[in-house]
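Removed from the display is one protein chain of the complex; every other protein chain stays in position.
This part shows chain A:
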């Protein structure tokens, strides 16, 4: 009983940033390349606005519980797409100007950006199916 509980906990607790091994192989290095933390306004301009590939922007905060669940979940799905979509993470307390510019009120707020434009958006936590659909639409459209 105790063991099973431990296993469940391992599976359901998503890793922040790095991927924890729980029996399924993910390409860690690819994941790392496709996801990055935005450093400042000009970094955002270079790697998101001017990105040749579509980018999902994850606006999150240290104090936000749901963000800690959504972030890794989104990261995992982005890495599965093997570079077709990139993911930019923006901490709204560190980059308040950026968050305000993109009218972020609540977190998590995720923007889908293509050619510098916001083409899609959602606020709050979503499950894997919903995220997959969101990403598919971004690459497809």
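Assume contacts are C-beta pairs under 8 Å (C-beta built on N, C-alpha and C of every residue); 3 or more make two chains touch, one makes a residue touch a chain; residues count from 1.
In this section, contacts and distances are computed from a predicted model.
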Given "Thioredoxin reductase 1, cytoplasmic", "dolichyl-diphosphooligosaccharide--protein glycotransferase", "Defective in cullin neddylation protein" or "Adaptor related protein complex 2 subunit sigma 1", the protein name in the UniProt record of the chain not shown would be "Thioredoxin reductase 1, cytoplasmic"
Determine which one of A:40, A:93 or A:128 touches the chain that has been left out. A:93
May I ask which residue of A:64, A:81, A:98 or A:113 touches the chain that does not appear here? A:64
Which residue numbers on chain A touch the omitted chain? 61-65, 92-93, 96, 100, 105, 107
